[in-house]
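The other protein chains are all here in position, but one chain of the complex has been omitted.
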Amino acid sequence: MKLGPIPAPRTPTQPDLRVEKRIPLIREEPNRFADRGFEFLMLACGLSLLVIVGLTIYELVDKSHLSLQQFGWRFFTGSNWDPVAGDFGALPFIYGTVVSSLVALVIAVPLAVGTAVFTTEMCPKPLRGPISFLTELLAAIPSVVYGLWAIFVLAPLLRNYVEPFLAKYFGWTGLFSGPPFGIGMLAAGVILAVMIVPIISSITREVLVAVPQTQREAALALGATRWEMIRIAVLRNARAGILGAIILGLGRALGETMTVTMVIGNRPEIAKSLFAPGYTMASVIANEFTEATGDLYLSALVHIALGLFLVTIIVNALAQLLIWTVTRGAPSRANA
Amino acid sequence: MPKRSIRYWWRELADRAATALAVLAVVLVLLPLGAVFTYLVMKGIGSLNWAFLTQTPKPVGESGGGMANAIVGSGIILAIASAIGVPLGIGSGIYLAEYGRGRFGDVLRFTADVLNGVPSIVVGIVVYGLVVVTQKHFSAFAGGIALGIMMIPTISRATEEVLLMVPNNIREAALGLGISRWRSTLSITLRTAYSGVITGVMLAFARVAGETAPLLFTAFGNQFWSLKPNQPTAALPLQIFVYAISPFDEWHRLAWAGALVLIALIMIAVTAVRVVAARGMLKGTA
Partner (left out) sequence: MGVGIEVASLNAWFGATQALYDIDMKVAANHATAIIGPSGCGKSTFIRCLNRMHETIPGTRVEGRVTIGERNIYNGTSAVEVRRRIGMVFQKPNPFPTMSIYDNVAAGLKLNGFSGGRKLDEIVERSLKQAALWDEVKNDLKKKSGASLSGGQQQRLCIARALAVEPEVMLMDEPASALDPISTSKIEELIFQLKEQYTIVIVTHNMQQAARVAEFTGFFLMGKLIEFDTTQKIFTTPSDKRTEDYITGRFG
């Protein structure tokens, strides 16, 4: 091993530790307190989250106190909503919320998952960006605009074409009976579906992208067609995440207020037919809160809000857990 | 070549059918998008004139008038919301990314996700109880607080995400120069992630700009000019809602125009986000 020429050191055995006088260029002394203070300030910002959630729980429990005392658990099983008589039962709203959300899911899930599968597995590269941008655009439309469109375009459409069609061919199921108003449970379910497709789709896309490429390659190497590869290698692996995406969409549907209020008909009744008007937990609050006379009335409405709050938290937490198992940690925005 | 079996054709068919269904799904999803925009333009563009943008609503029965007070009112409410939501959101994001990598950080992160999922009407009720009842009147201030609260978790998570993407060797370089931690976090790390933070803020802004439910019992709405933040204030989404469910055709017409304006403003924000993000990415690549 040939070494290059080595310069002769000045004092080989006695290291030179001399010190020259140095004029410091920087005047400012490092301030230890500034660092601590900054960290504390940032912590305070973070704590605001806890404070807000704490205040929310406190407010909801406090303001619903009267109703909690008066009705307790019966509140959610009683089906009589009678402000005049002072008797409040929230079952019709639970029914309305559940049914409208279920209808929305039935419509939205195949569409959203189909779109996600298309954009990640089947779509030619140049189209990916535009399609995902457009799906994101759906999410950007405010609920009141969807509601406006639903009242004046969707409802007449349902009333004049879709509902008669459904009544004629599927009326035997009992789901499509009664006069077709257009406005009602079906309208609410359809417009909710449109609104939750973007969120289910984007999370599903993230989850599909997280499936390692090696899985796809293994399936293809075995001679699978593209659809078989998607079914075996991708969808199966991403199952938990997709379920999480669906539950997240459900959470969104449960809490959606304005659009539903505008097309569901606002009648606290439990009816089998999807043509009938209904009422959801969120919309009864929106409609009646400012008109509520008397403390018990107000308290009952806040009681509903408390129930809604708890349900959405549980649903969302479950969804996050499922999604986390597939993507392992903070999911980043799905890139085109 | 061996003769192809029925099984093979069947699998081919399934593959083709799956692709066709997926394409159908995309079409069905994008259809309402097209429909909403088309109708908005069709029904709204006619009513969009200078009067609409500068006048307040006329009494029932009279034609004309506009939503100027609602547009301005929304502006005031959103300004208050941003003043609350942006600093707290970015601050939380900085904490989570730079200081909160342990258990406590996980708790905060979970709380942010929980808060994100709370229905906006519940936020409205909470702010009603805390602010409106205490003040004994509705106000833009209360509306701003409600929307600001909704901005915090979104901005916080987006900021955290983007700060974590700043490579650690940049932080090391700053530390090696003897720059104190707080200066380095603000002037180096945050600055590197700047465009991503802006993106997060604008997305949160666009989201709350269209929110109606939390304003129902906080800002409440107003038929007249409401420039002082301490009184009931008109807001664009609120006004659209009230007009849409009213029985008057004239108000329906105004609702369409208002919706068109609202969408236009939000779309500008969303596209601006994409532009800033794209430019930021090109600049920041090492």
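The first chain written gets the first letter, and so on, giving A and B; residue counts start at 1 in each chain.
Keep in mind that, in the parts below, contacts are C-beta pairs under 8 Å (C-beta built on N, C-alpha and C of every residue); 3 or more make two chains touch, one makes a residue touch a chain.
Since the structure is predicted, the reported quantities are computational estimates derived from the model, not experimental observations.
Novice: Hey, which of B:Leu31, B:Ala173 or B:Leu227 is the one touching the hidden chain?
Specialist: Touching the chain that is not displayed is residue B:Ala173.
Novice: Please identify which residue in B:Lys58, B:His137 or B:Arg183 touches the non-displayed chain.
Specialist: B:Arg183
Novice: Check the options B:Arg11, B:His137 or B:Arg191 and report the residue that touches the missing chain.
Specialist: The one listed residue touching the chain not shown is B:Arg191.
Novice: Quickly run down the residues of chain B that touch the omitted chain.
Specialist: The missing chain touches chain B at positions 167, 169-170, 172-180, 183-184, 187-188, 191-192, 194, 283-286.
By definition in this document, only the chains that are shown with their structure count from here on.
Novice: In whole angstrom, how far does the Cα centroid of chain A sit from the Cα centroid of chain B?
Specialist: Computed value for the inter-centroid distance: 14 Å.
Novice: Can you name the residues of chain B that touch chain A in the complex?
Specialist: 11-12, 14-15, 17-19, 21-26, 28-30, 32-33, 35-36, 39-40, 43, 87-92, 94-96, 98-100, 107-123, 125-126, 128-130, 149, 152-153, 156-157, 160-161, 164, 178, 180-182, 185, 206-207, 209-213, 216-217, 220, 237, 240-241, 244-245, 252, 255-256, 259, 262-263, 266-267, 270, 274
Novice: For chain A, which residues count as touching chain B in their complex?
Specialist: 30-31, 34-35, 37-39, 41-50, 52-53, 55-56, 59-60, 62-63, 110-115, 117-119, 122, 131, 133-138, 140-149, 151-153, 194, 197, 201, 225-228, 230, 251, 254-258, 262, 282, 285-286, 289-290, 302, 305, 308-309, 312-313, 315-317, 320, 330, 332-333
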